[in-house]
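My questions will all concern the structure given below.
Apart from one protein chain that is not included, each protein chain of the complex appears where it belongs.
Chain lettering (A and B) follows the sequence in which the chains are written, and residue indices restart at 1 in each chain.
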Amino acid sequence: MTGITSPRPKFSPPEEEPRPSPRQSRAQRIARTALGRHPIGIVFGAPYALFIAVLFAYPLGLAVWISFHSYFFAAPGVSVPRPFVGLANYEAVLADPAVRQAFVNVLIFLVINVPLTVMVSLLLATALNAAIPFRAFFRTSFYVPYVTASVAVVGVWLFMFGSGGIVNNVLGPLAPTPSWLINQNWAMPSIAIYVTWKQLGFFILLYLAALQNVPKELYEAAEVDGASWWRRFRAVTVPGVRPATTLVTLLAIITGAGLFTEPYLLTAGGGPNGKSASPVLLMYQTGIEQNRPDFASALGILLVIGVFLIFGIQRLLQRRQA
Amino acid sequence: MKPPVALAVAVTLALGLAACGGQGAVPARAAAKAHGPISIWYSNNPQEVAWGEQMVAAWNKLHPSEKVTGQQIPAAQSSEEVIGAAITAGSEPCLIYNTAPAAVPTFEQQGGLVPLNDFPGAVSYIQARTGPGASVYKSPDGKYYQMPWKSNPVMIFYNKKIFAKAGISPTNPPLSTYSQFLATAKKVVSSGAAKYAIYPAPTSEFYQSWYDFYPMYAAESGGKELIANGKATFDSAAGRAVIGFWQKLYAQNLAGKGSYTNDPFADGSTAMAIVGPWAVATYKGKVDWGIAPVPTTQGSHGDQVPTFSDAKNISMYVSCENRATAWDFLKFSTSIAEDGKLLSMTGQMPMRQGIQQLYAPYFKANPAYKEFAAEAAHVIEVPNVPNSIEAWQVFRNDWSKSVIFGQERPDSVLAAESAQINKIVAGNPNAQYGAP
Partner (left out) sequence: MTQTPGTAPEVAATLADASAAAAEPRSPRSWWRLIVLLFGALVFLFPFYYMIIGSLQKHADTSLSGALPQPGNISLHNYGQINAALSLGKALINSGIFTGGVLLATVVFGVLAGYALAQLRFRGRGLLFAVMLLLLTVPFQLLIIPLYVLIVRNYGLGDSYLGMIAPFAINSTAVFIFRQFFLQVPKELFDAARIDGAGELRVLTRIGLPLVRPALLTAMLLTFIGPWNEFLWPFLITKKQSLQPLAVALANYISTVAGVAANPYGAILAGAVVLAVPAVALFIVFQRHFVSANIGSAVKG
């Protein structure tokens, strides 16, 4: 280690002393117990803590507050009545058919996206996990959609899947009418497939890392036993990466719950009959476009509760499996 | 150790106090008399931008101490959200030359608009310029929060070449009754002259009804607004007729059902469009167009058919500090000269009485615009009621399911929407869901 020749330390004596020297003042000893052994940690963490407090905790509290009041944005300095309305906003949210449709849409999205993501990324990661030529090329190609802005890629997909786009031209008579993104039954699945494709690179890398932890001996033992590739996959790989699968599932759920850019850009305004609206899109429409942030905040909080519920269910299922 | 901690605490306190503070309102009485530089927004339509720039330049030459800065309105899916957000932030300009009448109730509710009655002589100025039609733009409290500026009477544009190809007369096509219109539409599509007969945007933004349902409802009902005296009017024979008409068009695939990026009338995939004169610039050089009034069941002829105005007005906003200048500039930009320039540069109809006489040379040179000018005398406006945007959104929400995809009957849709809308305009927008 590079020698750290220190001039006499300016502050208190080094913190890692085996026992407090009698020279330490009482104030310093109190400070140490009250603030922990390394109080400077508070200073290091302070900017981050401040950031969280101001830009996360406070807005979160404000969102909760707004959801219990009748609130709309007014010009600065204009005072408008903002009465407390209890659960009225929540009732309104739950009674709105557009909201229900949006939650159904998210469920459709998750049902398609999560299993597809898990299966395809695991398969591709397994395929990638060997000494094959052009490994770096393949890995990069899977990652490219992930690092590209959705706004950019959406343009291509609109171009490809539009009514006169190349996909419909290739499919010919098999193409659905109306076309994909304006078709009530195909709008949300199209978005689900798009997002799956886009995020896959990230999850492939997660699985690749997890696969490193599966002991090679297990594979060799299975091969000695004469197991086929599929059997090896099911018996060794899948259980071996279970923690990663949990992580992948959770991340996919969080992404699905927060879906906004894709419905906004791919199917402007919520799609045919609102069949591709997402809850966050509705939050944006009601909160910002229609100036009803009370409704939007209530919707947002219900969304977060929903996500935590899904987490909880997943945890329960996991525990029962184990 | 201690100094950094103390510093952090101090910073937090300061930020917290700053958060409790925030901007205050501009004191109205002082501002009403103040002169000085102001800023304005105008539409991002290229012709209006050109008009706006020359107008601002002309003013700045005459009033160097009261400079006006003009800017295009920031782009978004609707101008209402941009302006609403700016009002909230206190960052909106003094004047916005793109204020939709449907949004004025919302901006009023936000406390974002300056009543023009504050300025001496304003009411008489407005009424002298626009005539009796101006009273529609008064708010429920009787004041003018917007100045009626320009209208775009919505009419039927048709592509003369496509009609000729389909064997329909390009100078006098049969489009005045519903049955004639449907027959013409069928002929166009079945002859292969165009893929669709007409193609209004089928998407669900709250304003889309202004370009399919509302102009025809205006015509069919003889000039009724969507809501009158706080009650929806469209659950009626006229409303049902209009919805039935559009249902037929969609059911027979005479109108396209999917959203689009390119303008289908401009690129020839549809034979007709239902739009106002602002679109003429888009079609220049691409389509040889003719116009006709929107159809009705009975087929009243000529320019007596009411239609939707698609007006855009000018409002003054509360963040304005130099309101006297703003009011002077408002008058300057709506003078006879500037209205004439607006007409010749953009083709949109200034809401001024007697434009056909005042600007006779222009109409002589552009005879097609005479029809628009004549229609401009028979337009109706969106109702000036609270929560009007929510009301229009509710109206549009069922359009896709019931009309475009024909999954609901007209009478049940109209009845349900009518009930909802009555609740909305009566008070709380959440009232539609049973909230108090």
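In the analysis below, contacts are C-beta pairs under 8 Å (C-beta built on N, C-alpha and C of every residue); 3 or more make two chains touch, one makes a residue touch a chain.
Since we're looking at a predicted model, the values are computed, not measured.
Enquirer: Taking the entire complex into account, which one of A:111, A:166, A:221 or A:309 touches the absent chain?
Expert: A:166
Enquirer: Residues of chain A in contact with the chain that isn't shown?
Expert: For chain A, the residues touching the absent chain are 1-6, 8-11, 14-16, 34-42, 44-45, 47-49, 51-52, 55-60, 62-63, 66, 73, 76, 123-124, 127-133, 135-160, 162, 164-166, 169-170, 197, 200-202, 205-206, 208-214, 216, 219, 229, 241, 243-244, 246-247, 250-251, 254, 257-258, 260-261, 265, 268, 280, 283-284, 287-288, 293, 296-297, 300-301, 303-304, 307-308, 311, 314-315.
Enquirer: Considering the entire assembly, which residues of chain B contact the chain that has been omitted?
Expert: The missing chain touches chain B at positions 18-23, 44, 71-72, 74-77, 82, 85-86, 88-91, 260-263, 282.
The rule is short, and it goes like this: only the chains that are shown with their structure count from here on.
Enquirer: Rounded to a whole Å, what is the gap between the Cα centroids of chain A and chain B?
Expert: 39
Enquirer: Would you pull the chain A residues touching chain B in the complex into a rising list?
Expert: 11-12, 31, 39-40, 42-43, 46, 50, 53-54, 58, 70, 72-78, 80, 85, 88-89, 91-92, 95-96, 98, 158, 162-163, 178-179, 182, 184, 267-270, 272-274, 288-292, 294-295
Enquirer: How about chain B: which of its residues touch chain A in the complex?
Expert: Touch residues, chain B against chain A: 1, 4-5, 8, 11-12, 15, 19, 22-26, 77-78, 80-81, 84-85, 87-90, 106, 109-112, 203-205, 257-261, 318-319, 389-390, 393, 397, 400-401, 405, 428-430, 433-436.
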